[in-house]
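The excerpt is restricted to a subset of chains, each kept in its original location.
Order of writing sets the labels: A, B and C. Residues in every chain begin at 1.
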């Protein structure tokens, strides 16, 4: 039982042949995609995607590009952190995009200023008292609404045994209805200055990476993380092993809801407006990030780091398309192929690793 | 009277203004009862909604078409059931062959993009850039006819002799969304290409571009930004000297007008088959007319 | 304190038209080791599942440790003091050996963090090694996932899990079915240790030699009913087989099957 032994029965185990972690494959895909864009950039644009070829910055990188690559995925990335956990339990969350829409409308109504250019703001939902509230109010409302949506999802899935696809599909429709009903389809704009700070500049990125780090730790080193993986791996076994599966699932969906709520707050703050159509199809993008990052839809496998890299892959692709000025019609086609390609690469790597072993 | 209304989509800013006009009319008139449905941008669903209205025995139907090419099937269904039908906001393809008891209250989408693009061209000339100017265009959802039309309008305008000094650097879709437009504009800025104008197929996207340019430290005096819709956010931005051009259409008026026409049809009155409501150009010079 | 650790009265389970368990009246004294034998499909595992709350019984009562119980799930049963090795093993395929061994009762630090308390990987690893050595199984790398273990290795992990935690009653459903000669001997030793420590045990097994070596009493199930209740010293292998096959039925169970 010395620290160096890996097993029992005095068997030798050849450590050098250990399979490398899956995240490395995803990282390799990211690097491959960057290289492809650099090559295409050099050929067609005589420019580099990530490096500064025009001496506009003090560094060797094109800083503006690096920043937008991550800014544009930070908000959906925050949603994807929750979606990752849900998928690891072998669940799915189709509601996150619509929950963002509903939460955006509701939170923003508590973030409005009283005066716009000398005239009282015409869009307040609740009347005078709800204007110019301290920034904590809309933030808490946003988190709260997201958590309630998550609580309902979790309750339906964990206690009513409704398949996650259906429960969250129902919530998707419900939340979309709420988003439109809230202000009868009218946009809600003009937040307080304090609220506008949340989503400005690199703040979304800082929040995204900070939360990623937190959840990376939680998933790997805490009981919560272990039980999340266990449930996704074999729910019956987890139940028989004495895990309170329903309570745990509830917690997972509430966390996912809170993250969607937070994303809505940042989104409205960044755009200084809330629109009922906001968040549309974010759920698919968040799921794509997780899955490109190696999270298995059958549950039990995946990681936060993988999802973060998955988000970066989507960010690089989006920026790369604009960089190459790829025609708008082709972007969706190529995006579709790249998502499939990234996962195919990952599959092929794993197969090769298994065969070569 | 019971009137069924099918609107292309509920989460659309412009169409919401039109809907508000209808609702206001409904509330002011006790003898009218509206049932407004959301076609969620689905042609087939819209046709089904019309058939559902017919099954429920409504007195008239108002349609804000998802796809103006799909109106023939709708006209046929309503005519077969003998229910009056009014098209609103978007001009039906079968306008020349509309059956008895049908009419339309619409605007001509060609105007909106042309008005905005031409004014941008004039602004660029006025700024002394007639020797050569560059522009980006943010397109709406590629499956949306307003997006297709307004993009085409822009191309047509910069193809005219007077405006062909403008070169389009790139055009991409931001799906009508301020957030996507903000990110897309930031991507463009990161390529370092200088530009003089940005045209958004709608105001939301123009506003997203403005936010991205401001974040990148670009002075809004140097760039001509145009949009369509004249939303209150856009008017405010124009007052602040950021947005330069937008286009207003009297959507609330269209909404109310469509109901009046429907009631006239129900009562068997003689009505104009076409009620044409023009777009109006909005610039800092005449913005006062549009602030409520 | 009642003399029985476990008592069932009229315990019955029907699955649709299948009468898998019918009117089982069973008692187990404190510290007693009892074997349950019977044909495939006789209802042995069904009996185990009703006691441990994996399924909800059709009717009947279960008295555990002097109290009438009705466990909502296996978690309740475990918390009441019943450790079970299920025939289906109940292991999480994507987790490794220590994770499985401690599933649902991890060793932790920073416990004030509630569900987010920190796992003490080192302590669990050491205890896992100790537990596995008791079963005699050889596992090259305990950090591999359970999906990569052989049939016997899986079974040993499930047994080590049960043996690692003290309980009032241990239930093992065919624990050595997939085990090799050496591992079987080790697991039998574990069971003997339980006996010495005075813990009660229910052992479901098809292995006649094992049963006669280890337990005090043998219960035979046939077609969902108890048909014999035999002290080992009063019976022999042939006798038991005749109960299993239906050639004989215990006097007190006449009219049963």
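In this section, a residue touches a chain if its C-beta (ideal position, glycine included) is under 8 Å from a C-beta of that chain, and two chains touch if they have at least 3 such contacts.
Quick caveat: nothing in here was measured; it's all calculated off a predicted structure.
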{"item": "Assembly formula [one copy per chain kind displayed, counts for the whole file]", "value": "A x2, B x1, C x2"}
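Throughout what follows, only the chains that are shown with their structure count from here on.
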{"item": "Central chain (by mean CA position)", "value": "A"}
{"item": "Subunit B-subunit C separation of Cα centroids, rounded to whole Å", "value": "71"}
{"item": "Inter-chain centre distance, subunit A versus subunit C - centres from mean C-alpha coordinates, in Å", "value": "44"}
{"item": "Sequence positions of subunit B contacting 2 or more other chains", "value": "none"}
{"item": "Subunit A: positions in contact with at least two other chains", "value": "none"}
{"item": "Of all residues in subunit A, those that touch subunit C in their complex", "value": "1, 5-13, 218, 221-224, 226-227, 229-230, 232-234, 236-244, 248, 251, 300-301"}
{"item": "Of all residues in subunit B, those that touch subunit A in their complex", "value": "10-13, 15-16, 19-20, 23, 38, 139, 142, 169-173, 176-179, 182-184, 186-192, 204, 207-208, 211, 215-216, 231-233, 236, 239-240, 292"}
{"item": "Footprint of subunit B on subunit A - complex, ascending", "value": "47, 54, 56, 62, 64-65, 67-68, 71-72, 75, 116-117, 122-123, 179-180, 184-187, 189-190, 200-201, 267, 270-273, 275-278, 318-319, 322-323, 325, 328-329, 331"}
